[in-house]
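Here the complex is missing a single protein chain, while all its other protein chains stay put.
Moving on to chain A:
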Amino acid sequence: MSSFSPTQIFEEGTTEEKGENARLSAFVGAIAVGDLVKSTLGPKGMDKILQSASTGDIMVTNDGATILKSIALDNAAAKVLVNISKVQDDEVGDGTTSVAVLAAELLREAEKLVDKKIHPQTIIEGYRIASQAALKALEASAVDHSKNPEAFRNDLLAIARTTLSSKILAQDRTHFAELAVDAILRLKGSSDLSHIQIIKKTGGKLSESYLDEGFILDKKIGVNQPKRLEKAKILVANTSMDTDKVKIFGARLKVTSTGKLAELEKAEREKMKAKVEKIKAHGINCFINRQLIYNWPEQLFTDAGIMSIEHADFDGIERLALVTGGEIASTFDNPEQVKLGHCDLIEEVLIGEDTLIKFSGVAAGMACTIVLRGATEQLLDEAERSLHDALAVLSQTVIEPRTTLGGGCAESLMAKAVEHAATRIEGKKQTAAAAFAIALRQLPTILADNAGLDSGDLVARLRKAHYDGMTTYGLDLMTPGGGITDMREMGVIESYKLKKAVVSSASEAAELLLRVDDIIRAAPRRRERH
């Protein structure tokens, strides 16, 4: 008679955690997630191996968002952290570990305050004041070099190097930073990263990766067609080249004799042929289609001496249209209205063991291709993720060109500002604001810990340096023994947008979780038995 026991108002299997327990479970979950990814932070952070339980596939990664996305979590608070990390990835592309770690540290500090019997709402008020102070300090310290192209390029290079230094590409970070910056500057302010194609080919060394000015398409040229084409006039199309169906609703064929069937089949072929003729009328010598090209039209193209490339996927088509300056065509009745793409040379190139098609001397140089080489699949995957992070950060920096300093410098700066602000707050909120500063200072501490250095000493020295007015100082993790030094001289620069997003998302998430005093977990949905 379970449904009659009066306090049981939920379905069986529902659990409820209240008050302190709920808060504890939220804190513990978030802190666990923070600790999980903490060790990947910074240039000396370590990677994680993720093995899929179902397929046994292995992934080696250092990217916070990737790690968190891949693990199945049951704790509600942990899920919130995973979500902010994912959003950070979508918005800025990097700093995914930092945001989770900072949120976890904020909650760790909050837990101590709750133990001291401070009302969660009071802590939230303190955190709000603190995060505003931190963001103000961050904005004040941000530098904008976008007026000077030379300096801006150096900034971008430095940002790319900083981002890459914590990844697998750290060894060749100067090389990859150049690659990434060149690629981004070609986009001319657009943030559409799909225009940068990354092709991964196993074999060779990471340092053999290169940026191709032209465009490389991982496809094959049709059989018996020229493998090299100069002064190509390209028609980029999205049309069906198998059978062109009649699109009128409900139409179907009905024939009474085999003779008629043959006639109709002929008519179909004629139709396709007419289409090919129309395409030919554009005066092109290269035809690239998103969809399949059947043997018959392909043969027709070969006869006409036109190179045809089938099955270029949607992104490929869009990029091609961008680089060659042509439009994606689907009807071919008015050749004079269709803009054709141009490039100086189309040829097959060999990368590793695969042949790919390379378009060089393209009209509009927006899109480009980065070819990654490396020893193993896992290495390449991680290299791609790292490069993607760098590209994403750079593309956002082009839009918001202000920069701040890395190496724990920005965090120390913010912590100082928060401490300063805290002393002017009346009431219990003050303790909470001060706790925010402690959480911020945890980031350089973790950086130093991960590098195997004496974090207590270093962070204390850093703090002193900042109070002495050396506001550009941060942790130097590269020299043996560590030290503190001027980050601007070291070139450890980070995007302002990234840092801002880290602080504001982490404090929002912390606030969200702090406000919770009750967790009700519905009974898991029963699987239907079949």
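Operating definition for what follows: a residue touches a chain if its C-beta (ideal position, glycine included) is under 8 Å from a C-beta of that chain, and two chains touch if they have at least 3 such contacts; residues count from 1.
In this section, contacts and distances are computed from a predicted model.
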(request) Quick one: find the hidden chain's UniProt protein name among "GPI-anchor transamidase component GPAA1", "proteasome endopeptidase complex", "T-complex protein 1 subunit epsilon" or "EF-hand domain-containing protein". (result) "T-complex protein 1 subunit epsilon"
(message) Please identify which residue in A:24, A:151, A:264 or A:460 touches the non-displayed chain.
(response) A:264
(message) Can you tell me which of A:70, A:238, A:299 or A:378 touches the chain that was removed from the display?
(response) A:238
(message) Can you tell me which of A:55, A:258 or A:337 touches the chain that was removed from the display?
(response) A:337
(request) Among A:34, A:93, A:126 or A:297, single out the residue that touches the unshown chain. (result) A:93
(message) Which parts of chain A face the unshown chain closely enough to count as touching?
(response) 1, 3-4, 6-12, 14, 16, 19, 22, 26, 74, 76-77, 79-80, 83-84, 87, 89-93, 119-121, 128, 191-194, 238-240, 246-256, 260, 263-264, 266-268, 271, 318, 321, 327-331, 333-334, 337-338, 392, 395-396, 427, 501, 504-506, 508-509, 511-513, 515-526, 529
